[in-house]
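For this depiction, one protein chain was excluded, whereas all remaining protein chains were kept in their positions.
Residue numbering begins at 1 within each chain, and the chains themselves are lettered A, B and C in the order written.
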């Protein structure tokens, strides 16, 4: 046990390690390249299911992804003497004329964190300022926090009546399911799509295009609407996000927003083939910092070819990892929806997920 | 590496293990007993922070918890020929007169799963039936799914025009942030509270009662309201839930709803002391099945005294684990809020969370 | 101007009346009967649009509705000394053994208000108790409030440490968009459906079944999901609810939740015909009290055959009115979706909605 890698870095009062099995699904054919996707999980069927999704995708020519946005956020909350005064500070930080000066402050403590914008909201005389910035290959929470601290110090010169209540006012929002992340995005925003051939739907997924499309409407759209979901218009994005996050040293507590996802299915090509997409606005990943330094996590990043900082194109590794997350979610959605459409879920759970020792007795 | 514990149980296509460091916070003084809380995490400061919260709680006489509900849920979606017909099925399953017959079906495949109720929602002719049941010491997803399958088979006799679209219609809701879990609860619903002495707030938490109370209003209540949060009225419940879930072999993908939490702070005793509470309606935990069988996770459960099934009082171990989760969240909320109120966050992050090797360079 | 009908009844410091034009759409063929639907509105196209929807429905054999629930709610908030104590009060009021005694208290001040249930939620030591009851032909807010007051008085005997913070703790929820209404319902919960013949879709609605189905998925389901809607999975339910509410003397401020609606469209009969439904859990209406006593509103209720209390079957008038609201929304959804699918919206708005006097100049 390498305590040096932990102490003063990522865990205090360590007593040991916990081990999670890692399975590998794939290859996932994404944007023309093959990836072997490491998943740390104890949920039976999960790796097998994603693996089947990968097979269906590969047999159909692969999936494609687009990165729509890349911006970590942090939103301090400041109390001003009056709402009028809070509005003045809002106008000040949102004024295009002031952007350069604020960005200069923000950017000075990091080579990678570059201020992108500041979006403000008020609750009376409390002002929430949501700073967004690029963060290179780091997930970027520390980077953005430092930049925010710089700006707050600078603003105090012009607004000496500012009372910084907290560096985070929950408008960020970190590790909470919130609309602001769903609407604005946090971390990487990715959309990923594939067209699955009708023949593959039949041979690999054991169901039909028509059934899958109907299931997605009734479950992922209408069902989640009825349940009052916020960004939860999917079957099990959280499963795949979490397994990949743990395997690759990400912060699994961030899967709350990182697994926000809307899954869309449509019949195309005269109803013969299936178009599937996942749209995920808030994937928070990095390839440096946090748990990425640990040996096994580092190995998993290596397996994906995204270990450490990308020196040629800073940020490229983290962006690629985000697209792999989305691609893996696509595979997972496809496979679980197929299993549900074919009525396989409970049976396969029963088969894979029980221990012959004590679980069976407990669960029966 | 014990592949026997994994294969056909909780991970397919295994290639190895990933290791997460486990730190121990505490002792947490909860309901008169002391617990050493294992947390698997790579987030610097987290264990230290929860530990400080535990110290403040213990120095103030401890925390108390109440279990409000214990019910796992699964909601299949059924399509009927018409909405009228869907309404008839709804009336049928909700009729008190039919409960015994439905419960008999539901309960027959498990010694522990006991049907508690069925709550229905419609979207036109699609009927979502949310079954809830007790599940002993298991988290219970398989158990409830099997019970639901039994009932669906039975209902088909009376409603042969039922079309079972899916065993899950997202009204359950598993691993998605939804209002139905926030309102109805899922798994264990727990409230936990403590009264922190003013002197302890000062000496251990380095801040004041007044500052903490104001921060909670501005950040956890108003800030989350402004952000459009759903059940995310807390500072970082997800951090503690996730770390405890991974350490004890729970399903970390379920932290999406398990970390739903509203944190309340109030000045009491003429403003001298602090009353703090966390209310968490959807803690999904078990002490058998899933990842609880693995060696290191099993050891962590053992550390807490909740390993395996409780033979004397089935379900008692899982319930106790849920209260420990809530108690640990209480400690975590207390400590982070104090750090924020005192402006310590960024500094301590900088100190603890960076590797001297490559992170520093990447992040600076 | 009949001040007697107003003073001390429904408006203070009156200076006169405001007049809203009433158009009549229909007949709406609903559950085998024809209704002429009065709508008070100043939105050009609205009555014409609902009227077209009614024609399409009638030409297809009519619409059918089901009342799923009938329960007005009020949720006081009580503070107890501790969360433990709040949990005890929760257990007490939710215990089946105590229901009769609580109902006896609740029911004593009204002939119609009959307690149906009490659902509790906690935020630490604050307890929110959501009382639901039937309310005859009244919308019922006063009735339920009086019942709640009775119960609170009774509970104080057993829980002298109760501190009634407010008769309403926003968990009711009145005139706010909340998940608890969407999940639990408030007032009348209604589903309404119709099967529109393909030939009617073409001749009356000027579009195709296929286009309508796709539009509903992309706009009312996915679009609202992307927008972070809460119960707003429809095109313009609020328009119809509001116009009918004002015409019939309802409280238009309650359209916030009364217009919560999920609209579903499906191709049926081998894709030839269109199945459409609206599911509305929170329609708050009455045919006595409030504005229903005023002359013109009373006339509109009379036009629908639901004026005043139903003496033979108390509550039947209010229930019927709720189904007419849903049926009218169905007509409105059908027609607007058709207009959008055919690209007619902006053009018709331009034609109908501008005054030749000053609006045109202002808007152009």
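Rule of thumb we're sticking to: contacts are C-beta pairs under 8 Å (C-beta built on N, C-alpha and C of every residue); 3 or more make two chains touch, one makes a residue touch a chain.
Here the structure is a predicted model, which is why all the values come from computation and not from measurement.
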item: Visible chains that the absent chain touches, using the contact criterion stated earlier; value: A, B, C
item: Hidden partner chain, touching residue among C:288, C:306, C:321 or C:334; value: C:288
item: Omitted-chain contact residue, chosen from C:62, C:169, C:185 or C:281; value: C:169
item: Options A:25, A:93, A:226 or A:264, residue touching the unrepresented chain; value: A:264
item: Per the touch definition above, residue among C:65, C:105 or C:297 touching the missing chain; value: C:297
item: Option from C:45, C:58 or C:133 whose C-beta touches the chain left out; value: C:45
item: Chain B, residues in touch with the chain not shown (by the definition above); value: 179, 182-183, 217, 221-222, 224-226, 228-231, 233, 262, 264
item: Contact footprint on chain A, counting only the chain that is left out; value: 64, 66, 68, 82-84, 86-87, 90, 121-126, 179-180, 182-184, 191-193, 228, 230, 262, 264, 266, 275-279
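By definition in this document, only the chains that are shown with their structure count from here on.
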item: Where chain A and chain C are represented by their mean Cα positions, the distance between them in whole Å; value: 38
item: Residue list for chain B, restricted to those that touch at least two other chains; value: 121-123, 126, 179-180, 182-183, 228, 230
